[in-house]
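With one protein chain removed, the remaining protein chains of the complex are shown where they sit.
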Amino acid sequence: MTTWEYAPAPESRDTAGLRSSYGMFIDGAFTGGAATFKSVNPADEEVLAEVAEAGPADVDRAVTAARTAYDRFWSKLPGRERAKYIFRIARLIQERARELAVLESLDNGKPIKESRDVDIPLAAAHFFYYAGWADKLEYAGLGPGPRPLGVAGQVIPWNFPLLMASWKLAPALATGNTCILKPAETTPLTALVLADICRQADLPPGVVNVLPGAGATGQALVEHPGIDKVAFTGSTAVGKEILRKIAGTPKSVTLELGGKAANIIFDDAPIDQAVEGIVNGIFFNQGHVCCAGSRLLLQESIADEVISSLKRRLKTLRLGDPLDKNTDIGAINSAEQLARIVELTDAGDAAGATRWSPECALPDRGYWFAPTVFTDVSQSHRIAREEIFGPVLSVLTFRTPAEAVDKANNTPYGLSAGIWTDKGSRILWMAQRMRAGVVWANTFNRFDPTSPFGGYQESGFGREGGRHGLAAYCAH
Amino acid sequence: MVVESARDDAPAGVDAQQLRRTLFGLSGVDQVGAHARAAALATRSIKKDAKVWALRRAVQMIDLTTLEGADTPGKVRALCAKAQRPDPADPTVPPVAAVCVYPDLVETAVTALRGSPVAVASVATAFPSGRASPATRLADVGDAVAAGAGEIDMVIDRGAFLVGRFNRVYDEITAVKAACGPARLKVILETGELSTLDNVRRASWLALSAGADFIKTSTGKVSPAATPAVALVMLEAVRDFADRTGQQRGVKLAGGIRAAKEAVRYLVMVKEVAGEDWLTPDLFRLGASSLLNDLLMQLTKECTGVYSGPDYFTLD
Partner (left out) sequence: MPTERRTRPGPAAERTDVRKTYKLYVGGAFPRSESGRSYPVYDARGRLLANASKASRKDLRDAVVAARKAVSGWSEATAYNRGQVLYRVAEMLEGRRAQFESEVAGSERVTARRAARLVEQSIDRWVWYAGWTDKIAQITGGANPVAGPYYDFTVPEPTGVVGVLAPQESALLGLISVIAPVVAGGNTAVVICSQERPLPAITLGEVLATSDLPGGVVNLLTGETAEMAPWLAGHMDVNAIDLTGAADGMRTELERAAADNVKRVYRGRESDWTADPGIGRLSAFLEHKTLWHPVGI
């Protein structure tokens, strides 16, 4: 029997239009900074570009630009006119989709098929969706005459760089706020192309500003007295820090933080689709997903069957070059994140859980971690409680629906949950009891601009997406 | 039919209750999830050597088919020539797996293919509707086997299946299997009439349990015929059947597959769902006619680097 190996099918790197250096975007212009930092391709550790690092003075300038744009123009512009700018941005993202997809995969390490089929199309869809709201806010159920908050400081993570930028900017702009976006230190590039898109759209200077930098930049932005709103997506620890910083100020805040979602499989589930849902739940985007289904809860009667099906399925996953169109698992975004995954999985070993990975050669350079499944996991293990944010699944079992509910909810987080069963009434019974903002039943990791997304408890508050996403940027 | 139904209630070759429990005990199929999985597999990008391998392998998996009322011995002989040497310009292109005809033309095909590795397959059991008495359907099989068919493509009684008379379908398959003798049996589920993927999975399992060597999607006379989601579910069925019994059985997709690109996508599905073992004509077939020329055209493109045109390939 001949084996059939897929030939390499790499997307051309040239499409990314990568430049050697990128400035920050303030008041409609790209400018250099006093300092720069390097953005690295996590798949091979090569430096992609030098990027200007925004310092406190740059934050000041951006806040002034955003305030001026807000006072003089954007907040006074009729909604129907704001809408047209946002529609333009949506179209430009579609037109430059391939460029953005390749750049995203280079900078983030995610497989090109995901950046191409998920990140970029969804980013454009978000702008389309919110563009249409700009002149319909009176109908959004936010009370009479919803008003913008003012200048929004938005800090986003590295796992979906352009998509998270879109989740932040689109509703803020639609409601008449001006924005200062701080992309993650390891993934600033697509946000800067988005800034260029804003320029191509003739968005007035200062309405959107993009300040690359690390934690210090984000902190300077969040603490700046000139902003009215903080929107943050990232870790729960940083989210709490932000809450402490803005305590006592009039700033509004919404947070989308970590998660440790349970993906619950009942014995009457459609097993093949459930296995796909498990894979999609934890191995999509290398598990760098706050709503990842990182805790698999299997009904004991089918646990062995599902685990063996899952293992067989994982053997078909292709790990490697993110730009290869057949890659399923890309690179871990940074050395730091890889170290965290290693630390937590080592803790899993030490606690006595059983580790399994498919045979899978890791590239010599870059940051890589094989898809990993832990069985014999207890609720008390760190790998069952802490967010790993990597391609690591912890498998637990349950016997009854009530036990599944108790185990699923036994966490300070509450972002998402998955339920797999062919019994409709059980789906609704379970869904009502999940302490989670998004419940996927017989599916997992689905996203849509019309669908509110956000957490319970320590997974944050406020919703992004849908009509509810407008509330985060309106005084009401 | 009343007589038939009375017979159903009596103990038959298979325990009706047991069979029903088995089929309804199979895991359900979520249609949306199955479609999503099939669509995801279709995004695999198959290039260069991998593509050439797939195109050639797809040629070897074809059941080159003509099932028209207007078929004649001349038409069948032309098809048999094409089957043995698909591309006169390139002798390295392998022959197809089989030629598939109506029972009355089996003899013509057997004669034309004597000495070649190409098998003769015949549809039977009152193809395509299956709406004839059991005796007539079995006689149809007997004729084809007697004429030398090495493979029999039967149709199940979809009506019986849809009203839950699973044992009737089961018993008929076992009877046909017995009538086949050494001939291989492909059981056509006509998935376009089964409506749901749950039914496709149950019908697949039923046919495999009853002794089908292959489960086959369609007659080609009903739309939709082979679809990616149906293929996915049937490949999962043979995979699971092998897990359960250790026996590897085949899948044949038929109807509507015309483009080489589709064929390559199906091979990806075979590889990633059933496994590498199934990438052989013994376990996977494509029932088609016009597909062959598109495969040849794409092969030529891969070898010459130039896009070809239909005038450079024989019609049959």
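Note that the chains are named A and B in the order they appear, and that numbering of residues resets to 1 at the start of each chain.
In this section, a residue touches a chain if its C-beta (ideal position, glycine included) is under 8 Å from a C-beta of that chain, and two chains touch if they have at least 3 such contacts.
Just so it is clear, the model here is predicted, and its values are computed rather than measured.
The chain that is not drawn here is touched, among residues A:Leu257, A:Val275 or A:Leu470, by A:Leu257.
Within the complete assembly, A:Gly239 is the residue of A:Gly28, A:Gly239, A:Gly320 or A:Pro401 that touches the hidden chain.
From the options A:Val63, A:Ala125 or A:Ala174, the residue with contact to the unseen chain in the full assembly is A:Ala125. The chain not displayed touches subunit B at residues 30-33, 35, 195-196.
On the side of subunit A, touch with the chain left out of the figure occurs at residues 125, 141, 143, 236, 239-241, 243-244, 246-248, 255, 257, 412, 427, 431-432, 434, 436-443, 446, 448, 450-454, 456-461, 463, 466-468, 476.
The rule is simple: only the chains that are shown with their structure count from here on.
Per-chain CA centroids place subunit A at a distance of 44 Å from subunit B. In the complex of the two chains, the subunit A residues touching subunit B come out as 1-9, 113, 117, 268-273, 276-277, 316, 325-326, 422, 442-443. Taken in their complex, subunit B has these residues touching subunit A: 27-30, 32-34, 36-37, 43-51, 53-54, 57, 236, 267, 271-272, 276-277, 279-280.
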